[in-house]
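One protein chain omitted, others in place.
Going in written order, the chains are labelled A, B and C, and every chain counts its residues from 1.
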Amino acid sequence: MTQKLPTRPVLTLAAAKVMAAAAEDVALKNEWSVAIAIVDDSGSLLYFQRMDQNANSSVDVAIAKAIHAVNFRRPTSFHEDLLDKGNMVVLGMPGMLPLEGGIPLRVGEHVVGAIGVSGVRSSQDSIIAQAGEQALTTYLSDSGIIENDF
Amino acid sequence: MTQKLPTRPVLTLAAAKVMAAAAEDVALKNEWSVAIAIVDDSGSLLYFQRMDQNANSSVDVAIAKAIHAVNFRRPTSFHEDLLDKGNMVVLGMPGMLPLEGGIPLRVGEHVVGAIGVSGVRSSQDSIIAQAGEQALTTYLSDSGIIENDF
Amino acid sequence: MTQKLPTRPVLTLAAAKVMAAAAEDVALKNEWSVAIAIVDDSGSLLYFQRMDQNANSSVDVAIAKAIHAVNFRRPTSFHEDLLDKGNMVVLGMPGMLPLEGGIPLRVGEHVVGAIGVSGVRSSQDSIIAQAGEQALTTYLSDSGIIENDF
Partner (left out) sequence: MTQKLPTRPVLTLAAAKVMAAAAEDVALKNEWSVAIAIVDDSGSLLYFQRMDQNANSSVDVAIAKAIHAVNFRRPTSFHEDLLDKGNMVVLGMPGMLPLEGGIPLRVGEHVVGAIGVSGVRSSQDSIIAQAGEQALTTYLSDSGIIENDF
């Protein structure tokens, strides 16, 4: 291994499952049926689950929110706010879905992935996604090895 | 069949033909030329017909309205109204066509499919689609078994 | 619900998780890193997980195998065999991925979904997918109501 190449942390399936379980738990407690998508730092799908009775549209929307969040390194709500303020270019950007519920996953200075949720009101989707993000923070800090700076 | 899996009703070709005939009848009486698309609960095409002199664009629009309605479980007019009120994100949602004329088909608590119409004014498209939806209600209630809750 | 519409069983997230856990278990025991995709009867994604160190290509391949299996109601190995015998049209069919590792999930006369696996040799992918399919059979028969005919 050369020291000339930097490294970056890689989101694991184990971490994704912890996140999804925490997100699903919030959804179940609220009797919300959602699709939950977790992507890696390239936007490639790492984990996905769709709860019963969830609308068809949620599959693509949940994945699109996660991809937006990791690719632009911003929560989807950031661009939703821009759109609300009249910044229409948001609608013309490739790969953008300006609706809250997609959150990038930061570990130190790195974005290691994102979580996207769809199925209920976008503000509720966002609560679920935040629960997933928070579970990652807890999971990583529990390890006692890495401090992350969410 | 195991009881561990729930069941849901499936839209048939016979029902679709009843709907399409009722919709076409309204179109003919008004001398409107339209494309009529009926999709199943997954958004897959079940029935389609395009009347003579119909504009090319109506093929994709009618199908897209039906897919929108079934996937989001809302009439396309729901999101058209949101857009009219300034909710621009509607334009950025994958699979959305916020123009009236697409109606989900509900049987009890299930969305079993949708009908989409395109070719004349969207308010007229919608009248035709509603005639199709109403024909399904009548068709199903003819069985005399259970009232469905459209 | 009217009797004029037939019904069909619907694959649940609970069932999908049982299948995925069984499939992952086989993968872990063999130290195989794979992507596992489970789709519903329309080919829409229901569950997905990708193990660490898995090649990027496996995401799309696992999903495509599952979609192939449910849409054509055949294991992907069926069409791989046809191709091996010189039936080249298999390569020109839309939505076909003629490589073993995708298996339709049958419950009685219904195909309720499919499982697709990608990451190791396709014969190994298939062993993992079969473990998932078998777990569904066991899960459903546990109800003690009816035997299904896989």
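The rule we apply is simple: a residue touches a chain if its C-beta (ideal position, glycine included) is under 8 Å from a C-beta of that chain, and two chains touch if they have at least 3 such contacts.
The shown structure was predicted, so the numbers you read here are calculated from the model rather than taken from an experiment.
Visitor: Kindly state which of the options C:Asn71, C:Ser118 or C:Thr137 is in contact with the chain not pictured.
Guide: C:Asn71
Visitor: Can you list where chain B touches the absent chain?
Guide: Missing-chain contacts on chain B: residues 10, 12-14, 16-17, 42, 44-52, 56, 59.
Visitor: Touching the hidden chain in the full complex, which residues of chain C are there? Just list them.
Guide: Contacting residues on chain C, toward the hidden partner: 6, 41-43, 70-73, 88-89, 91-95.
The criterion applied here is as follows: only the chains that are shown with their structure count from here on.
Visitor: Would you kindly tell me how far, in whole Å, the mean C-alpha position of chain C lies from that of chain B?
Guide: Centres of chain B and chain C (C-alpha means) sit 31 Å apart.
Visitor: Cα centroid separation between chain A and chain C, in whole Å?
Guide: Using C-alpha averages as centres, the distance is 26 Å.
Visitor: What residues in chain B touch two or more of the other chains?
Guide: Correct list: 6, 41-43.
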